[in-house]
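Starting off with a structure, shown below.
Right after this comes chain A.
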Amino acid sequence: MNADTIVEYTAAILMVTGGLMSLVSAIGLIRLPDVYTRSHAATKSSTLAVLLTLLGGFLYFWALERFISVRLLLGILFVFLTAPVAGHVIIRAAHRSGVKLADISKKDELAEAKERLMEEQNLERLNREKKNDSGV
Partner candidate 1 sequence: MVNTLMLIALILFSFTIVIAVYRIIRGPSKPDRVIALDMIGVNLLASIAVVSCLLETKAFMEVILILGILSFIGTIAFSKYIERGVIVERRHNR
Partner candidate 2 sequence: MNNILVLPMVIPLLTGFVLFFLRPSVRAQKLVASLSILSLIAVSVRMLLKIRDAGILRLDFGGWKPPFGILFVGDSFAALLVLTTSIVSGLILFYAFAATERRHENMFFYPFSFFLVAGVNGSLLTGDLFNLFVCFEVMLLASYVLVTLGGGKSQLAESMKYVAINVVASWFFLVALAFLYGTIGTLNMAHISVRVAEAGQGPLLSAIAVIFLIVFALKAGLLLYFWLPGSYSSPPAPVAALFAALLTKVGVYAMFRVFTLIFYHDSSITHGLIGAMAVLTLAGGSLGAVAYKDIRVIASYNVVIAVGFMMLGLAVFNEAAFRGSVYYLIHDMVIKALLFLAVGSMILLTGESRIDRMSGLIRNYPLLGWLFFITMLSLAGIPPFSGFIGKVYTGLGAVEGGNYWLLLAGFLSSLFVLYSLLRIFMNCFWGETTITREEQRPLNKKKLIPLSLLGALTLAIGVGTQVLAPFVADAAHVLANPEIYIEAVLGEVQPDE
């Protein structure tokens, strides 16, 4: 068993781990109660799964032909970069379009924050109006 074979095995095991991770996230996708929690499963563990797999692929090709695939690296970088943003954007869209939280959720902090923001803005506006009034 030479080094290459070990690397190949490592790559394969990475891939299987990735597969398992992804299955876990899939189970999360089924079992979790609402879109927000499901998104955790989908984005985080799934991203990890992909990263593991791509890494496995990278290693495999390196072991096979000493080939360093720039594209694969770029892909890893890309997924790393975009997956969180995508998750963020979609969840924000969900929230803004009024998707309900699951019943067991205790607190909707974003909504509260928004309310606070609104109140502050209202307050500010009122103050401004007051100033204007006094100025006249």
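Here is the rule we go by: contacts are C-beta pairs under 8 Å (C-beta built on N, C-alpha and C of every residue); 3 or more make two chains touch, one makes a residue touch a chain; residues count from 1.
Picked so that all candidates are chains of the complex that A comes from, given by their letters.
The structure displayed is predicted, hence computed values, not measured ones.
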| item | value |
| --- | --- |
| Among 1 or 2, touch partner of chain A in the complex | 1 |
| Residues on chain A engaged by candidate 1 in the complex (per definition of touch) | 8-9, 11-13, 15-16, 18-20, 22-23, 25-27, 29-30, 35, 38-39, 42-43, 46-47, 49-50, 53-54, 56-57, 60-61, 64, 67, 69, 71-72, 74-75, 78-79, 82-83, 85-87, 89-94, 96-97, 99 |
